[in-house]
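Missing here: one protein chain of the complex. Every other protein chain is in place.
Lettered A and B in written order, each chain numbered from 1.
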Amino acid sequence: MQVALFGSDRSLPLWVTEELERIAFSYEVVTPERTKALLPSSFVVVLGNALLTEDEVAELALRLGVNPLRVAVFPYEEVCALPEEKCRMLWRGFLRSLVPPKVEVAARRVTPTRRVLLYPEGDGRLCEAFARAQIPAVSFPSFALSRKGVDFHVMPHDIPVGACVLIPSLQEEPPVVLPREVLDTGRVVALERLPQVLGLSSLRKMCVVLLVPSPHPYPEDWERIFTLASLPPQGAQVLVLAEEVFVAHEGFEEAFRRAREAGVLFEKLPLSRVSLSPSLDMRRVVVTYTPEKDPFPVRCEAHWLVLVNRKTCVLPPFEKVFLSDREVVLELPENPNLLPFATNIPGVFVAWGDVEDLVATVSRYLEEGSIQEEGRVRVDAERCALCLTCLRSCPTGAIELSGDLKRCIAVNEALCARCGICAGLCPARAITFEVVHRVLGNHRL
Amino acid sequence: MIVGERKPLREILESLSPYREVLVLGCGACVTVCLAGGEKEAREMVALLRLKGFAAEAASVERQCEREFLMPLREKVPAFQAVLSLACGVGVQTLSEVFPGIPVLPGLNTSFMGAPLAQGVWEERCIGCGECIVHRFGGICPVARCAKNLLNGPCGGSKDGRCEVRPDRDCAWQLIYDRMKALGRLEELLVVQPPKNWGPSRFGAQRKIVREDVRR
Partner (left out) sequence: MSLGIIGCERSGFPALCALGKEAPEIWDRIVAVFPVPCLGGVDEETILGILLRCDTLLLVGCPPASCRNEWGSVLAEKRVARVSRLLEEAEIPKRVLCVFANPNRLGELKARVVV
């Protein structure tokens, strides 16, 4: 059995090399700088951290030209600190656990077509930015999309595009239902206009109440809110009733702290606990709210009520154009584990936020593509009852009906994220998905 | 397809209590599709039984209602003290016929003939009345979907399109009305439907269909 030891160039301790010789493995050392062509039947033992993700394994297997199921990781860094006997024992046990995989899998890189579809239609800035990045961008008034490999094909013209950028519309609505009488007081003002109206009056004993919905990840708005820290020292009272305070931006933690120190009151509560009514003389707005921790309502009279609008991102109806046999579930790209702007469906991006960042992300996706592992996920047609559970459950939409009669389940390996959800759900156990990692049993890490 | 769900575990364990070596047999047809009795559920049941101290094994066949699929098991089944069948009621009975000497216990409650509305949601659509008249109602069957089996219009008790008998269900006649209106065929609902002949249904005793042209 041949083993390629993948790690740094440092010399290996005796217990590593001796045990290898004892089990009659021929081995060679391979490093990121020095990769030789390996026999396809080699095992690659990575001497490193305890785990590589499926993606990292795929990357390595592609680089070295081996079956990804032959890549194994030995937690060398942690183990070598232990006494030698223990190291030997763990290493020996690990080598014995290396079994040849049951299936032949080949890792290949797939790159999408360098063309982007904008849906519904891109504005001037977006189109310009794509043009500068030398990525042709197209839009169509009416079309349907089918998936071929990692690309989308725009039907009926059958034009391949590598990525789809969805352009959302921003829907703004007030954070709470505003009673007519409250509006009639003339004391309700938008956040952008607040500095203007404040400039016109004396700040002493003035009460300003802000209502902020959640989520509200718009730094410009929060910047404006934090600058209100200048008001309390001048005698004004500022109360911010927010469902959540957004500090995930550079300098915001500090700004939040300074605002509170200056005397701005922040109360976190669901806006449903806030009720508004006009004061008797119709010159102020009475704000009554029940804090989360106290059962007693708090009442205050605001000279100015600032409503920060709820901005919801509405995506264009992607499921209407996607010719798929499944309901398309599209996640909004707030998931920190996905590429920024990316959705759960590979190649579908949402244009919100910074245009340059979006174009850079799409550009990178079009250049790098993804690694497809041929033969990794197998569907046994004999067992398959065509219940369609896998097709409906796949997070990336990689499962489709294929064949002349559309009576076979096929996995689009270019889109498969190797999560194993289909294999776990299949009621007939028709899907096999081999997990690269081995069970390490009881170990110290 | 036939839709069922696993019997309460307590019931299954009680029925299996006299035995120790149990074969859990799944079926690859309807019960696989409705995620109640396929190979996966059989293996899951075995894992549970093993935790309870049974010596259990799992197997599955294409359809338990057909002898040809059960015959390959004739060596295996007698080695067990009992068989827990995860098939629909038809499969359980066929299994009992083919292996009369072994106690066969049902693991599912077979419920209805229905269709999936979404992943994980199945609803009754047909009760097998033996005389299909859905075309008279725009393709919506009042026999299966109306709690009172009414054929000549709603009972008048529905509220907001929901059934009076079970408020979490749609009123079938609301659905029929909406569909016929959309089709522009509302006048057809004015035709008086005669009382249903229940002879061809289950209430006329056990049914049998014979195709002489393919009998050997």
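As a convention for this text, a contact is a pair of C-beta atoms (placed from the backbone, for glycine too) under 8 Å apart; a residue touches a chain by one contact, two chains touch by 3 or more.
Here the structure is a predicted model, which means the values were calculated and not measured.
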Left-out chain, listing which of the shown chains it touches: A, B
Touch criterion as defined above, residue of A:19, A:54 or A:413 at the omitted chain: A:54
Option touching the unshown chain, where B:5, B:44, B:164 or B:178 are the choices: B:44
Full-complex contact with the absent chain, from A:120, A:316, A:340 or A:395: A:395
Chain B, residues in touch with the chain not shown (by the definition above): 8-10, 13, 40, 43-44, 47-48, 50-52
Touching residues (missing chain, whole complex) on chain A: 50-51, 53-54, 329, 331, 334-338, 344, 393, 395-396, 417-421, 423-425, 433, 435, 437, 439-445
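Note that only the chains that are shown with their structure count from here on.
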CA centroid of chain A to CA centroid of chain B, Å: 41
In the complex, chain B residues that touch chain A: 28-29, 32-35, 38-41, 43, 60, 118-119
Chain A to chain B touching residues, read off their complex: 327, 383, 385-387, 389, 392-393, 426-429
